[in-house]
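Reviewing the structure listed below.
This view holds just a subset of the chains, kept in their places.
Chain naming follows the written order as A and B, and within any one chain the residues start at number 1.
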Amino acid sequence: MIIVLKPGSKEDVVRELCDRIAKRGLEPLHLPGSERVVLGAIGDERLLADLQLESHPDVESVKPILSPYKLVSRELQSHDTVVRLGERAIGAGAFAILAGPCAIESHEQLDATARAVREAGGTGLRGGAFKPRTSPYAFQGTGREGLSILSRVSKEVGLPSVTEVLDPRDVDVVVDHADMLQIGARNMQNFELLRAVGRAGRPVLLKRGMSARLEELLLAAEYIVAAGNPNVVLCERGIRTFETATRNTLDLAAVPYLKQRSHLPVLVDPSHATGLRELVGPMVRAAAAAGADGVIVEIHPDPSRALSDGRQSLDLQTFARLVRDLRPLLAALGKEVA
Amino acid sequence: MIIVLKPGSKEDVVRELCDRIAKRGLEPLHLPGSERVVLGAIGDERLLADLQLESHPDVESVKPILSPYKLVSRELQSHDTVVRLGERAIGAGAFAILAGPCAIESHEQLDATARAVREAGGTGLRGGAFKPRTSPYAFQGTGREGLSILSRVSKEVGLPSVTEVLDPRDVDVVVDHADMLQIGARNMQNFELLRAVGRAGRPVLLKRGMSARLEELLLAAEYIVAAGNPNVVLCERGIRTFETATRNTLDLAAVPYLKQRSHLPVLVDPSHATGLRELVGPMVRAAAAAGADGVIVEIHPDPSRALSDGRQSLDLQTFARLVRDLRPLLAALGKEVA
């Protein structure tokens, strides 16, 4: 860690700060410069977090040298983490395709969708029971009834399931009904919920927050792993920018960036990222080419009557064609569908 | 609501959509244009939310005419809402000054701070017991012990208190210890938490999310009011932008924008918005001049040793001077400290 002092900082301040660093068990360094005094601290910088050196009135800025996350870092574990999803695996080199409706509406709707996913050769079934909605007047999901439908259809059709959990109080019931727990973008920094799924013993799909830096996504994953759950899959789903043509801005460079720094698998959600169904196909292909471990896509038997996010949902035929057309591309990348 | 169809949309699609609008009890309008067919729907647009017309494959875009929030809107209630905070009031024309440490560390620390707030003539005492922290390795707050300290100091010193609640399961215990519940920026769209504080019968300070549009902030407030709690105070605390000189970008135009559209009081948090203590004073003054109903400011007896956010905390002397210098400005605006 590098600590830059303000111009004119006195000797006793330098001594005080070096003492505080040394007391934490790190080695302090003193670098007198031409216009600024710079201090260094050698050792595990995480020990310094509580010192809050940037609070000191004589400190101009603090520049960490090491990344603030550890358990999710490639420096700690160089090989890829593989996360089991039922009998499938995410992160083992194949390309996972999770698909399903934004919101579970009925047994009939989910059943038709799940059969289409299985038919197309998809990897898993997604479906939302608890829905976070911007407006209190919008459809809020089918809740526990939706969970029961998901669980039943998942078993009947033979596809593992993923669904979102919004509230720490619901973690147990979601664990009872689904194979993987999703943390949505709005909850990426709901730390109580992260701790709760960290103790749940079920794989977690962690979506990037709308305004989260990649370092913050990795720190959110660190919360889950530190709570005892190593089975975390990261998901890039678009960030909020000034661009209004698409719902969010899909940050595909995040895929290789995350995979170079972390051993966790990385999925891409092109549906929420773009908000426009005609961009989903190209972005699925781009995600594969960027090195993602898979995608999670919204599909619906009749998007024009979907109760949520129909604008970005593919119908079942378009989805089947998308998967079919993806196979030669995956082959050229040395991959296949998981 | 205006519905723009894609070029070449057929007559039967137009008929189908007009039927769906009419079935909801609104009056459909058909506007044949030179290059596009445009439909209108006259009446309460909130009824259309569930129709999800933008999902229809022949719909190019949907443009709402009315604002999506209602209970918090000035169109419903033209007079200002006044929110009681202990024996003080926010929104009644005076300027509220809530101050205190980012994190409650000890009785001694909070007591010294609270006495300084009272001495300076401040309105209320803020202090965090449950702390949402980006890294699992950072100080996570003193939790229930902190709440007890807050409650005790608040009574001893005679200042009403505000503290953050992070988890729906903690709402009851926080209600037992504090006069006002704060929803932090990271939880602005934690809808389960919004519903829980909506049922809590205690005033709520709702902070704008880091990437929340003002319309979304008003919809989050609508969740709380719709759950039965009309005592909501909005708080602008900076949004995340590309600028890195400050921690966030304080959006002061949000103050008159919100007050023109909503009857709820609006506070400003210059500490989190800027992250730099030397910008707090100017931004408190600017908030007052922009028409805010008050500010919430981080102060600490010894910022250089604060366990959280010391970089943006004022020491107690600087705070006293800030309030003193603010008084003539408030007088020129026809206001005084609440």
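Criterion: a contact is a pair of C-beta atoms (placed from the backbone, for glycine too) under 8 Å apart; a residue touches a chain by one contact, two chains touch by 3 or more.
What you are looking at is a predicted structure, and each value in this text was computed from that prediction instead of being measured.
Sequence-identical chains make up the whole complex; the displayed set comprises 2, and the total in this structure is 4 copies.
By definition in this document, only the chains that are shown with their structure count from here on.
Between chain A and chain B, the centres computed from C-alpha atoms are 26 Å apart. Chain B meets chain A in the complex at residues 46, 49-50, 52, 54-57, 68-69, 132-139, 166-169, 186-187, 189-192, 209-211, 216, 219, 222-223, 226, 240, 303-311, 313.
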